[in-house]
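For this view, one protein chain was removed and the others were kept in their places.
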Amino acid sequence: MKFLKSGLAVAMAAFMGIAASQAVAADAKFADNLRVVIGSKSTGGDTYQNSAIVAQALGEKLGINVKVDAVGSSAAFKALARISNGSTIMIFHDQSYLGYLYGVKGYFDIFDDFIVGPTIAINPGNAYLVPKSSPYKTIEDIIQACAKDTKIRVAIQPGGVSEIGYSALKNAIKLRYPGKEGNLVAVNTGSQSDKNQLLFDGQADLIQGSVQANEQYTQLPAEDQKAMRFVWLTAREETIKQTKPEGMGSTTQAHLLDFVSPKVSVTLDGKQDFTFDKEFFFLYNKKMDPALIEVLDKALGEIYAEGKIQEVQKNSFFIPNFKPSAEASAYLKDKMEKYEGIIKSIH
Amino acid sequence: MADGNSLFKVSIDFSQSHLFFPNIIHWILLILAVLIALTSGPKLLRQMREKKKDDKQTGAPTDWVRLLGTLVLTIIYFSLMETVGDLFPNTGFGFLFTSIPFMFLLSVLFVHQPGRREFVTITLSSIISPAVAWYVLAQMFNITLP
Partner (left out) sequence: MEFISYLTPMFFALVGFGVVVGIIFGAIPGMTATMAVAVCLPMTYGLDLTNGLALLLGLYVGGISGGLVPAVLLNIPGTPSSITTTFDGYPMTQKGEGERALKTGITSSLFGGLFSAIVLFFFAPSLADVAIKFSYVEKFLIILFALTVIASLSRNLLLGIFSGVLGVWFSLIGSYDISSGGNGEYRLMTDAMVPYLESGFSLLPVLIGLFGLGTILQEAQKGIKEEVGKGKKLELNGGTSFSLSVFKGQIVNLIRSSGLGTFVGMLPGVGGSAASVLAYTQQKNFSKHPEKLGKGAPEGVIASESSNNGLTGGALIPLLSLGIPGDSTTAVLIGAFTLQGIQLGPLFIGNNLDTWNTMMVALVFANLVMFVVMFFAIRTIVKVITIPKYLLYPGIIMMCVVGAYAINFGIMFDVWTLLFFGLFGFLGQKVGLEVAPFIIGFILGKQAEVYFVKSLESFGTLTIFFTKSPIAMVLWVLILISVVFSIYGMIKQKKNNNNKEA
């Protein structure tokens, strides 16, 4: 049947007078149309933006048409697993392995099933906020409250990037005040608006949010029901230092640094602080031609060496972070193992 | 259950929360089905019998050729689309090359008085419409097609 199908297809192609050889990538070169599927369904979100920036640069560099499709994680994984000829590649972020670590359906070990490609950027905005009127001014206040058996409700989206900071906080409480970690409870919810809403309703004491989406709320006067305060950014200090000096909105880089380690400490193991940067990277089909991976590494290397893309990324509050495939893969594997430890210890 | 309020107390285990609402829906569906069977079951049966008679009387028999033909053509169309598309990755040719014969065959199946004129319009329409759709969407707007 399959033979019949493809036979018919070839006949049809010939009939249309178009050479089928076009599709065969003989000498490690991408076909004219490269499809980048991403793990998010939103064309307004950070994954899409980041991918669009890189896709545009790649398209110009390779002289091909690169198209980003926001199909969502499960469809993207499926498409990537199915197509091995290098005509479809994927861009996603830490969710791809965090979903697996949290045991979410539809996720699996990306290091087993795919080839992990180069990293391209960081979104440094992962943040935790409290209402401006909250009795808790810092993350340490919250840890102390839990230690004194006060229930602290944290609004997160379960199963990934939004949860990892919560898990780390729970782990830190467990390390410092064993047995008290149960006082930190998750309120599982969805989008940013749902999390904000829970805060406005007094149904959560702490929410996961982002610098980009929540900064203006921190500028509101305290008597406004919507006013919030940052207590913690999970990014590394060196990541925030790479943002533009003016930071985001009315919050300067210097001010942002007040909310990251070492000034805000959520311990990882009693010695060093937990940090989390949301990093975007490529994923390839396991059987994709290594020569093509090489081509992409080289092209990206050149793009980043030119230095133009960094400006574009920084304008959208992304931190450029190019690492070629081999380096990126080893680095992300390490990162995953670190978080695996946290998640195991609190479950 | 001494306290009246406890009657309304519900606690949902997050790990099982995916079944909570579907269970409610199952019960509602079941109750509705029973109600339908009780109230209008006999009437419906009668109606259906009458309808059958109606069909015979008004002489509107099922056009099996067109009905099944549509289904078969659609199924072939859908299943070939991606296969053909895989030969030309990300170009939308899979859509273009399967839509033309599909539209042609379906039009031929549907048309009642096939004449020269009809044949020409069908041919033109089944080549031009997919070609325009493909060009505008896949080329101009860069929309992914099979």
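The first chain written gets the first letter, and so on, giving A and B; residue counts start at 1 in each chain.
To be clear about the criterion, a contact is a pair of C-beta atoms (placed from the backbone, for glycine too) under 8 Å apart; a residue touches a chain by one contact, two chains touch by 3 or more.
This is a predicted model, so every value here is computed, not measured.
Engineer: Kindly state which of the options A:Lys137, A:Lys151 or A:Lys226 is in contact with the chain not pictured.
Structural biologist: A:Lys226
Engineer: State which residues belonging to subunit B touch the missing partner chain.
Structural biologist: Where subunit B meets the chain not shown: residues 5, 8-12, 14-15, 17-22, 25-26, 28-29, 32-33, 35-36, 39-40, 44, 60, 62-63, 66-67, 69-71, 74-75, 77-78, 81-82, 95, 99, 102-103, 106-107, 110-112, 118, 121-122, 125-126, 129-130, 133, 137, 141-146.
Engineer: By the contact criterion defined above, which parts of subunit A meet the unshown chain? Give residue numbers in ascending order.
Structural biologist: Within subunit A, the residues that touch the unshown chain are 35, 37, 41-45, 48-49, 52, 56, 69-72, 74-75, 78-79, 104-106, 157-160, 187-194, 196-198, 200-201, 203, 212-217, 219-220, 224-226, 248-249, 315-317.
Everything below uses one rule, namely that only the chains that are shown with their structure count from here on.
Engineer: What residues of subunit B sit close enough to touch subunit A in their complex?
Structural biologist: 14, 79-80, 83-84, 86-91, 93, 97-98, 101, 142, 144
Engineer: Going by the contact rule set out above, which residues of subunit A touch subunit B in the complex?
Structural biologist: Per the stated touch rule, the residues are 5-6, 8-10, 12-13, 16, 18, 20, 22-23, 31-35, 65, 67, 69, 83, 85, 87-88, 158, 188.
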